[in-house]
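Let's turn to chain A:
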Amino acid sequence: MTLDSKAPSGPIETAWDRHRFDMKLVNPANKRKYSVIVVGSGLAGASAAATLGELGYNVACFCFQDSPRRAHSIAAQGGINAAKNYQNDGDSVYRLFYDTVKGGDFRARERNVYRLAQISVNIIDQAVAQGVPFAREYGGLLANRSFGGAQVSRTFYARGQTGQQLLLGAYSALERQIAAGKVKMYARHEMLELVVVDGRARGIVVRNLETGKLESFAADAVCLATGGYGNVFFLSTNAKGCNTTAIWRAHKKGALLANPCYTQIHPTCIPQAGDYQSKLTLMSESLRNDGRVWAPKDAADCGKHPSEISEDKRDYYLERMYPSFGNLSPRDIASRAAKRVCDEGRGVGPAVGGVRRGVYLDFSDAIQRLGHATISERYGNLFEMYERITGENPYQVPMRMYPAPHYTMGGLWVDYNLMSNVPGLFVLGEANFSDHGANRLGASALMQGLSDGYFVIPYTLGNYLAGVKPAGTTADHPAFRAAEQDVKSKLDKFLAIKGKRTVDSFHRQLGDLVWDRCGMGRTPEGLQEALQKIPAIREEFWQNLTVAGSANDLNQSLEKAGRVADFLEFAELMCTDALTRNESCGGHFREDHQDDGEAKRNDADYSHVAAWEFAGVGTAPVLHKEPLTFDYVKPVQRSYK
Partner candidate 1 sequence: MKLTLHIWRQKDRKDAGKFVRYEVPNVSEHMSFLEMLDVLNEDLQGKGEEAIAFEHDCREGICGSCGFVINGEPHGPQDRTTVCQLHMRTFKEGDELYLEPWRATAFPVVKDLVVDRSAFDRIIQAGGFVSVNTGSARDANSLPVRKEDADRAFDAAACIGCGACVAACPNAAAMLFTSAKVSHLSLLPQGQPERYDRVVKMVHQMDSEDFGHCSNHGECEVHCPKGINLSNISRMNADYIKASLFMSPREGKEESGA
Partner candidate 2 sequence: MGWLLRFFNSTIGMKVVMAVTGLLMYGFVIIHMAGNIQVFLGEEAINHYAQLLHTSEEVVWGARLGLLGAVVAHIVSSVRLIMLSGKARPTAYAKRTYTAASFASLSMRFSAILLFVFIIYHLGHLTSGTFFGEGFKLQPGLKVNDVWHNVSTAFKNPLIVGFYVIAQLSLGAHLYHGAVSLFRTLGLAGERQQALVKNLARAIVGAVVVGNISIPLAVLLGLAGK
């Protein structure tokens, strides 16, 4: 299989414009004859469904929450990038493009990234027109901040709730189309199967989570905007419901999954407090602007109260190892450094499973220098949130932080038109393998989700539909019956096992394993070990799982069982990808490929997208490569020393 990115050639600055002109249009009168399924109502899904509805297509939109407004995008805090250059500090489309390609450690497709940077500007206009209350200056104009180490102020934000406000904007546009009858919304419906007819994506099978009823929906195209798979680690900053089911089932129906090993670990999250911990909470990266990160020099001091550890017994390790960036080193570097310190036994906080995993983020210097009032003005609500969760007052006791899985750069492979290798199957937002390469810069995921939904898919989907005949929405093809039957037997199986262990116990076991072996630092031995253990866990899962209740009503354990079953298969692919990529790049850090702690890329052999084809559970997947070329930003080694 050759993977054609379909990215237009020629000058990058005009590539998207030329491409838009070359695409076919659907006659306005014909648009209502086409139907489109959008799975997901996060930033990518809601913006796509609303926009496609506005254009006149018949849209059916699905989400598993009780309302589209609750999609995981709602939790994004920091902000959204756009090359507006409102601050006149040297930003431009080209600079955003450049930063993103470099930030992604030269593993992203240049032309996609350029388009993203171009569109970023329109996103802000659109959001503001919808009434998104971005932060403003006293003059009434939009405020910006610099974020995640960027050298220009290009991040737009709405307090610490940017994702919420952007999603509410997209959600309101979606609700408007629902009222207008152009979008039919199916909340509390989970997609459990993709239906492919004659090689084209033609529909999905969903389960009504309240009644348990299985239903088929047919359409002329299917868009998946189902988010990332960070919850494969069990503990992550993702919402509890985030899962890989939609993309995994599409993968099993032939869609290639690209770069699954690219996962991002966020350095500042509240550490785990006990075995019962259900998720991890992100603390804004902005804390590192004023806080100093340290750990005790001597492992013997780790149990002591921090005030009893004198200055000379503290190791400000980021300042020591990366003197020029210090506490502001990029996410992956800061994360790995914290892990190393804890692995050496110098972590602080409660020991979970015998190990203390936490380092101090200390504000005492900053409080002395700037005063309590300034610190409280800058970080008051974060400090409050921290205290609510940990019961400790960060004004008096240093905060404890530990890295946590946060975002997944991998996902279904798509071309420049956001179409997967299965015709008619489009993938948007975090669910696709995205424009971020091996590492995502802060404030870029929101940008990509909205770019895909508002400004890319309306064109590229039209181009696809213009080439196919409207096929109606009746799901009477035998492929639908077969898919429903598959889903049903799987659900029945979960209920029939009647074993001893709960879904969560398997999920935790899997999560611990992949976090340990395929988390921040990866070794071939560790990955091989994981690849041996995962099938064993999976086997036990299918023999010893217990799910009470029935398939005919709201059954949250049954829902989870399906998701964990998919994670158990997916994890294997993730480790395989990590093992196959014999280099370190961005979020993928192979301990055997480093230069004194720095990621060591291998451009000669790995400057490609690794797109995997499903070959059966437990069977080695087939690797396809899409070579990456860099015509504009020449690959260089990142260094933050």
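Regarding selection, all candidates are chains of the complex that A comes from, given by their letters.
Note that in this section contacts are C-beta pairs under 8 Å (C-beta built on N, C-alpha and C of every residue); 3 or more make two chains touch, one makes a residue touch a chain; residues count from 1.
On a predicted model such as this, the values are computed, not experimentally measured, just so you know.
Q: Which touches chain A in this complex, 1 or 2?
A: Per the touch definition, chain A is in contact with 1.
Q: Touching candidate 1 in the complex: which residues of chain A?
A: Where chain A meets candidate 1, its residues are 47, 50-51, 54, 65-70, 72, 74-75, 84, 86, 122, 124-131, 133-142, 158-159, 161, 164-165, 168, 171-173, 175-181, 185, 187, 210, 239-241, 273-274, 276-279, 281-282, 350, 385, 388-391, 454-455, 458, 498, 500, 502, 504-505, 546-549, 553-557.
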